[in-house]
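A single protein chain has been removed from this complex, and every other one stays in its place.
First chain written, first letter: the chains are A and B, and each begins at residue 1.
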Amino acid sequence: MSRHDAIVIGAGHNGLTNAAYLAKAGLDVVVLEKNDYIGGAAVSRELHPGWIYSNCSYVCSMMRQAIHRDLNLSTHGLLLVPYLGTINFGDGDGRLFAYHNPDAAHLELKRHSPHDADAMHRFQADLTRYSQLIRKTLMRTPPEPTSFRPKDIREFLFLAKQFWSLGEKEIYEYIRFFTLSAADFLEDYFENDLIKAAMASPGIIGTALGVYSPGSAYILLHHVMGDVDGNIGAWGLARGGMGAISTALAGAVKAHGGKIRTNAGVRKVLVESRKAVGVLLENGDELRAGIVVSNLDAKRTFTRIMDKADLPEGIFEKACNFKIRGSSGKVNVALSGLPRFSGVPNNRYINRGGQTFSGSLETMERAYDCWKRGRWSDNPFIESIIPSAWDPTVAPPGCHWMSNFVQYCPSALTNGPWTPEKRERFGQTVIDKIERYSPGFKDLIVHMEVRTPHEIEDEIGLTEGNIFQGELTIDQLFFNRPFPGYGQYRMPVRSFYMCGSSTHPGGGVSSACGANAAREILADLRRPNTVPQDDFHDE
Amino acid sequence: MVNRNGYTRLDRYDSIVIGAGHNGLICAAYLARSGRRVLVLEAAESPGGFAARREFYEGFRASVAHTVSHFSRTVADELKLAAKGLPSNFRVLPTVGLNTRQEHIVLQNSSLSGADIRDADAYARFHALLARFARALEPFWSKTMPRIGNNSIGEALTFAHIGFNLRRMGKRDLHEFFRIASLPARDLMEEYFESDTVKTAVSWDGLIGSKIAPRSPNSAVLTMLYRMSEQAGHAIPTTGVAGLVDALSASAKDLGAEIRCGQRVSRILVNGAQNGLSVNGVELASGEMFRADEVISAVDPRRTFLELVGAEYLDIGFTNRIRRLRCDGYVAKLHLALDGLPQFSGLESVDGRLVIAPDPDTVEYAFDDAKYGECPTNPLLEIVIPSIRDESLAPADKHVLSAHVMYIPYRLKGGWTDAARNAACERAIDTIERYAPGIRDQILHSEFLTPADLEQEYRVTGGHWHHTELAIDQMLMMRPTYDAAQYRAPLPNLFLCGAGCHPGGDISGAAGHNAAGEILR
Partner (left out) sequence: MSDEHTDDAYAGERLKLSPFHSRQSALNIRDAWASWNGYKFAPYYYDPEYEYFCVRNSCGTYDICPMQKYEIKGRDAELMLNRMVTRDVRKIGLNRVGYSVWCTDEGRMIDDGTIFRLAHDRFMLTCGSPCVAWLEQSAFGFDAVTITDISDTLAGLSVQGPASCAVLKRMGFDGIESAKPFDVRRFPFHDDELMISRTGFTGDLGYELWLHPELALQVWDELYAAGEDYGIQPYGETATNMARLEAAFIMPAMEFNEALRTVRFEHDQTPFELNLGWLVDFAKPHFNGRTALWREKQRGPRYTLTKLDIEGNKPAVGSYIYRSKRCVDEIGYVTSAMWSPAVKANIALAMIKTEHLDGDLLAEIYYEKELRHYRRVARCKHIKKPFWMPSRARATPPPDC
């Protein structure tokens, strides 16, 4: 039996971030990972010789630059390259190119709708305003609304001040925005179907809501509040694949003296007199530690690796009721050449950003209707990207790899459990849709990996394969995340913490959850804080 | 007659209320009580709006709004409605969840019968929890919601009061409130209940009247809590729902208000002046004009601003917010004249609110049809037989069946034609027949009012129950939209008092009451 100051369960990016900051404070930390590779959903794996798949998360925007800089992630090999444009494919021949250059963007929008081209300025100003406010909370611990402790009251006053600084009108608009559906929100600005669909697509990624479901406007914001070098809403690719982020974070953990153990799945968190004292590994080993931090989602943490008997009354039920729904699939494809897309002259811009097959709001909503009925749509929403078009390290020369994120894919099918045949059929549906826009696409396929929620849960442990570790609805956001009363990373068992995306600020490769949890842990241990404050280009 | 300015004017009124729905009448009664000279103008031939009696077949009558729920006790007391013939105690109708297996469940106050013991226990717990929440929120439905920012002390106190009421529930309840307040109905139901019929019957009040499906987050629980306030529970007074209107009219008249029916207002008159515009009267479709110091509109906000006032007198941002109000109704109304009391299989008494909504998925899928502008394959119904309680509605031994049919879209793909209306009507009757075999033979006449018909006949935009969607982004200090949420329009001397204001629709009377309070302040 070995003893550590801290055990972090799960070597996803938040677990690694948490461990890095604990180690930086001088703690003896060990990160335990059940797989033989680290990274959780931020991973790059050579699943076909020569092709490096980022087979879960595929792009990055929310990574806090303060953490990037503070943990010297660039020294540890991380380079984030921004997207400069995306092609949105309409239901028919419609194509909408999203340009980075404002003049070009305006002309392109004007081609679809002069009204919308103009409305885009107001839309962007409003969205920027909304994200500026929410971004301020990313690396802060949410206050507890029932508490009268000075710290919580101070935090509430801080928030009130931020809120107040919006001015009366924008306060109402903000509240409104938080509760609206993506479609209703967008219809305040736009009239063109393709533009609406393109703008709505971040509103459904990863969630079990549709574009018409109230609350999806926030999901939209959650995806655009990140930034790359001050460009709010911009996305970037990690050179070498998303695994480069995990590798860099692991480098930081080790540089500060932390340890990472792979093939070390945790069977159970050991609790003695309502205090976490260590973990029992799958292989029977017992590890003891002063504190235990779980990077697993809330449901898995409290229903799989903890005993109901060790938990205060009601927590187990809360965890069971925690909304963590599988709604996304992923089809990763190795290609022998660059696909050509119809309606995209000379195949330009393929190396500047992604391809989004959004169609129209109705297409997206109908895909959601299928999810509700426990099946996948024949016409799913797909967000694709071909990173190899500008990252030479992820595919052999002249060859390419394409990431296709699919919304929606149910975790449970009405017609019985997932089988390999069904999985292949699901993959085929996705390929068929891409083929419609890229004749000859199928002939380029060298290797293909299809991942339904079932595989995502199995391999990396996200319950139902939910990419956010829990739905981003108001009942599970901010001080309600994961449950009301436990929004400050401390869990109902002493010395036990959570640091994954099930905590504030939620999903996305941001490292913020892990860093926030580390700050709270260090405060409890009365150690000096090692976590930096967030900073922004635009403030 | 001497008005409050102290001089005699016969051609002018102090206040004109447009629309004699229950909110208009309540507001008028309060204003008259304060000594104002009040004129109520109603386009229809009789007051009442959705609550008015409607003879849909010779000798058979019904009200579109077929039950009274959470009607304000304060209003009933202050306007002495009991003295005007309104029964002081409403006998609440049980809510019956119908089931094709004849395993009907009955909800009466805090008890659930007909389901297994686990669900019955869960319902008791659920009801107690929601009742606590409803109690904490209750005071705020009958209060003006203050603006945020530059508040007076009184307004800041309202916020403090809300905070205090919530906090007083205790940490545990408050945490639970945070968690469930925005939950979709379906998630909340799944947490508590096993039986599908129980799930849909219990959550019915969170959905009906709005464009909300079981899986829609954010607004269902608040709507349920709203309907659990005051004299919660759905009732039909012995004088009928219209009896309430009769009592309100009588009260208003008694207090000195003048009610003129058959007078359609076509325009609210706006007067320009150096320091701004102000409203000073109304013009009727007939061209007749009435002057008044203030005009109060019980008409829905969209119609009030866009048709009666007109964009030229309003700011552009405001006009477009009104334009974007979600006003499409999703509930149709079915009226059947029946030869006798219908028999529902396995149901002893039909004296209840019978809900046909087999399971959450069927409800969700019906909503899915409607959101694309189609009529649902399996419509959902809330049925009452009002003639049991109010015998004046039908000839002796004959009965009226009144049903709300969900989700029938206001904007039907291809438009509402007679054929489309008939098809929807037949489908609704077919659905009832599945639970009440033989009912077709009892039908003497049927009437089906789509949301578009309701708009046409009752002059309510979209035929919407709440005048505009009762959803959290259009609630509280944002109802119908900011700058008009305190019953004051952004035009001096113009006020709103209808369901489009805080707290919303249903026959609760709160909007009319609150508006009067704001005007008299």
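Basically, a contact is a pair of C-beta atoms (placed from the backbone, for glycine too) under 8 Å apart; a residue touches a chain by one contact, two chains touch by 3 or more.
In this text, all values refer to a predicted model and were calculated from it rather than measured experimentally.
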| item | value |
| --- | --- |
| Contact residue for the chain not shown (choose from A:D118, A:E187, A:D285 or A:E317) | A:D118 |
| Candidate in contact with the missing chain, chosen from B:L129, B:I162, B:L284 or B:A311 | B:A311 |
| Contact with the hidden chain (one of A:G167, A:G257 or A:P312) | A:G167 |
| For subunit B, residues in touch with the removed chain | 270, 272, 274-277, 306, 310-320, 323, 483, 490 |
| Touch residues of subunit A, complete complex, unshown partner | 95, 97, 99, 101, 103-104, 106-108, 110-111, 114-119, 121-122, 124-125, 128-129, 132, 165-167, 169-170, 189, 343-348 |
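Criterion: only the chains that are shown with their structure count from here on.
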| item | value |
| --- | --- |
| Of subunit B, residues touching subunit A in the complex | 147-150, 167, 171, 174-176, 178-183, 187, 191, 215-219, 324, 326, 361, 364-365, 368, 371-372, 471-473, 477-478, 482 |
| Subunit A residues within the subunit B interface of the complex | 145-146, 164, 167-169, 171-172, 175-176, 179-180, 184, 187-188, 209, 212-215, 318, 321, 323, 362, 365, 369, 372-373, 473-475, 479-480, 483-485 |
